[in-house]
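Removed: one protein chain of the complex. Kept in place: all other protein chains.
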Amino acid sequence: MGSPAVVVKDLYVKYAVSVEWILKGLSLNVNRGEMLILMGPSGCGKSTLLYVIAGLIPWVVPGEVDGEVSVEGLNVTDLGYSKLAGVVGIVYQNPEMQVITRSVKEELAMVPENLGLPKDEVVSRVEWVADALDLHRYLDRDPQSLSGGEKQLIAIASVLTMKPRVLLLDEPTSMLDHKGTSLVLEVVSQLKREHGLTIIAAEHRVEWAVEVADRIAVMHEGRIVLIGEPQDVFSRVDEIEKYGVRPPGVSEVVYCLRRKSIEIPVPVRLKEAVEVFRL
Amino acid sequence: MSEAKSSARVLVLFSVLLGVLAAALVVYAFWQALTANPENPWSSFILSQIFFGYRDMMFVVGAVIWILGTLVFVVELLGLTFTRRGLTKSGTGIANWGVIDVALAALSAAVYGGLLAATAPIVIVPGFTWLRPANSLAPIFGMFFGIPGCIGAAIGNLIADIVGGFFGVGSFGGFIGNFLIAYLPYKFVKDHSFSSSQSIGEFYAWGVLIQAFVSAVYICWWLNVTEAIVGLPLFVVWGIIAPTIFTNNIVVNAVLSPVLGRILYPLVKGRGLYWRDRVRVR
Partner (left out) sequence: MSSGLYVERETFFHKLDPRAKLVWLLLVLVASIATQFNGLKGIPVFASLVVALSLSGLGAGLAALLVVNASAFLAAVTLVWASMYSNQGNLLFSLGFLKITDYGLLVALGKFFLIICPVLAFVVFFSSTKPYHLTWALERLGVPSKIALTFTLALNLLPSALRAVKEVIDAQKARGLALDRGGPLQRLKNHLPIIVPVISKLLSDVWDLSMVLASRFVGLAKRTYVFEPSWRLRDTLFVLASTIFYGGVATWGLQPSL
């Protein structure tokens, strides 16, 4: 997979209003083109980690950062978000707060416009993202009339117009219904498949995570306590449950059988479970 | 030292008493005027008689307040502020604004405008409306969010005018008038927590009494000089609008703002949005 796109070394972070460290000596490498999914209970520091990688702490959100964080060789804690255009893009949880204009076209043009790019370049980037994510039918619509999932899709597209090399997703489906979730997850899978972006996502939908993630990192109290391929991480059902992460349904069922001394391998995907039960 | 402390306490108590008394008197006086002359309460309302009767003096005072108020507005936007040592850098001007300041000002404006538009004014008697509860937020925004909060209050009022369908030349007076409603307690109240007698006392002085007079005279002076453009007769300007703004801002801010401030201050501090904490961090 080549050299790491994101390097985090011994990272300690706390907000200006918090007494204790939120991240406590966290280290992590993410390779180019890799998709890493962060999992863990609320408050374990997933969002905080993404905000530091995006250069938002301490540049937008006041706080203290100790340790090393670099993205594509750039030291983000020294440079801040403003120097990371074209390097890191981030999408947040709340779709209502992320779509802030009155037309989808304007929303998509916002980032390249704010970067002061020439008009032709702005237009070409809007067209590129509309083609890439099949958004032409939305272009003339008022975002206020879109569903939560569609708004989140527009938010992702808006960030993509700066052509980031690393895409960060902070629980992008946590405020969406089933339909909206499917829409967003499908687009993220497509981005990984077709565009080879490095993606770090905080996401709690395990069934989706096992299908698309290259690696899963389980976080607990500001540290990464478990990291590896989905198969390795989710087959350790007892351990991940201890850290507040629910394993995939099929793994849970098989794990119950194993407790009753039925020795079968723990599957993490449905198709693997089918194979297991054929035995 | 203790003598100075006790005299400060007396002053604080006096401000609170004066603010509450003024609010109660205003409500009582208007009620009396309404009972005596339900067709035209303004002609019997003591404040109307004062503002309109002394309109020449009000015009002169208004000119001074308008020049000073507008100057303060411009100076603060430029990142400067008046202190005892003269004009100094404030670090809170538009050029210093980061995304958090833009977000604070825009959200304050949207919420203030939204609340002004969505909560109907309180009906005193059927067919007659008066007090606007949402006005209690302007001084709170100024004290908690600083200059972005003051700009938020100004833009919010403008938006309420646009949404209500009465935006006009007169709205420009309301723009800076509302900025001053937020600015005066922001600048002159030392402790913004609403948890000490000094904090509440200073608020009643600057955020209730002085603010109500300054905003009423600022807005009405503008309407007076633009009479030929706006079309409001002087009796309406000084006899109706001035006492309406004055009484509304006294009553609403004396009754609601300290309670709101006491509840909201810990929330604002806890989220790291109190302007002094943010400027310190910056």
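Letters A and B mark the chains as written, and numbering starts fresh at 1 in each.
In this text, contacts are C-beta pairs under 8 Å (C-beta built on N, C-alpha and C of every residue); 3 or more make two chains touch, one makes a residue touch a chain.
Note that the structure is a prediction, hence the values are computed from the model and not measured.
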item: Touch with the omitted chain, as defined above, among A:P58, A:P112 or A:P248; value: A:P112
item: Option from A:Y92, A:W208 or A:F234 whose C-beta touches the chain left out; value: A:Y92
item: Among A:A5, A:V30 or A:A54, residue touching the chain not depicted; value: A:A54
item: Omitted-chain contact residue, chosen from B:L131, B:V189 or B:V208; value: B:L131
item: Selected residue (touches chain absent from view) among A:L11, A:V76, A:V129 or A:M162; value: A:M162
item: Touch residues of chain A, complete complex, unshown partner; value: 51, 54, 56, 59-61, 81-82, 85, 89-90, 92, 94, 96-98, 100-103, 105-106, 109-119, 122-123, 126, 142, 144, 158-159, 162
item: Interface residues of chain B (partner: the chain not displayed); value: 27, 77, 94, 97-111, 113-115, 117-119, 122-124, 127-128, 130-131, 133-134, 136-137, 151-152, 155-156, 158-159, 161-169, 228-233, 235-236, 240, 251-252, 255-256, 259-260, 263-264, 267-268, 271, 273
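The rule is simple: only the chains that are shown with their structure count from here on.
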item: Between chain A and chain B, centroid-to-centroid distance (C-alpha), Å; value: 45
item: Complex interface listing, chain B residues touching chain A; value: 98-100, 269-272, 277-278, 281
item: Parts of chain A lying in touch with chain B, wherever the complex brings them together; value: 15-17, 60-62
